[in-house]
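What you see is the complex with one protein chain gone and the rest in place.
Take a look at subunit A:
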Amino acid sequence: MVQYFKTIWSGIATTFTGMKITLKHLFTKKVTIQYPDENFPLPETARNRLFMEMTKCIGCKNCAKICPVNCIDIETIKVSPEDPHKELHRNGKERKLWVPTFEIDFAKCCYCGLCTEVCPTDAIIHTKEFEYSEYNRENLVYKFHTLTPEQTEEKRRLLEELDAKKEKEKKQDENKPGNKETPGEKRE
């Protein structure tokens, strides 16, 4: 019997305690942030959309190799010595590799930040930009290369010429007497 009334009493008391708590919460400051109108300040280390600065990039492809989802696409062309177009890096050294393609597909990117860690020149960094949704997935492939297609064609041609020249020189070297080794001779 005593137990019965104790149960009832605790039922009533706990209900009122609960109601007191919810009443208190009714008037506390709300935590909602009205997102598009107001924004939450991003932390210093926020990892959002990447940015790549072409003048810093040396084309080492480290970032493309480490990327866990293979979303960085890089193509490099060696700089031909005959190329009249020279470019200097930040540290004053001459560019060794042209980077005609540098694309990051943000539809795939998981914002792990590994690429920024491995980049030897800090060319690739995270920005605080995160509002860049698109209606078309193609638009999420960002192109960071600065060379125009014509320039790329030009560089490629120069490199091919260089290669062809080297090849020719090699052949000429091989054709020089005394320098010729035939398989037959080796066997003897």
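Operating definition for what follows: a residue touches a chain if its C-beta (ideal position, glycine included) is under 8 Å from a C-beta of that chain, and two chains touch if they have at least 3 such contacts; residues count from 1.
To be clear about the criterion, contacts and distances are computed from a predicted model.
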item	value
Protein name as given in UniProt for the chain not displayed, "ABC transporter permease", "NADH-quinone oxidoreductase subunit H", "Nitrite/sulfite reductase" or "ATP/GTP-binding protein"	"NADH-quinone oxidoreductase subunit H"
Omitted-chain contact residue, chosen from A:30, A:93 or A:171	A:30
Subunit A residues that touch the omitted chain in the full complex	8, 15, 18-19, 21-23, 25-32, 34
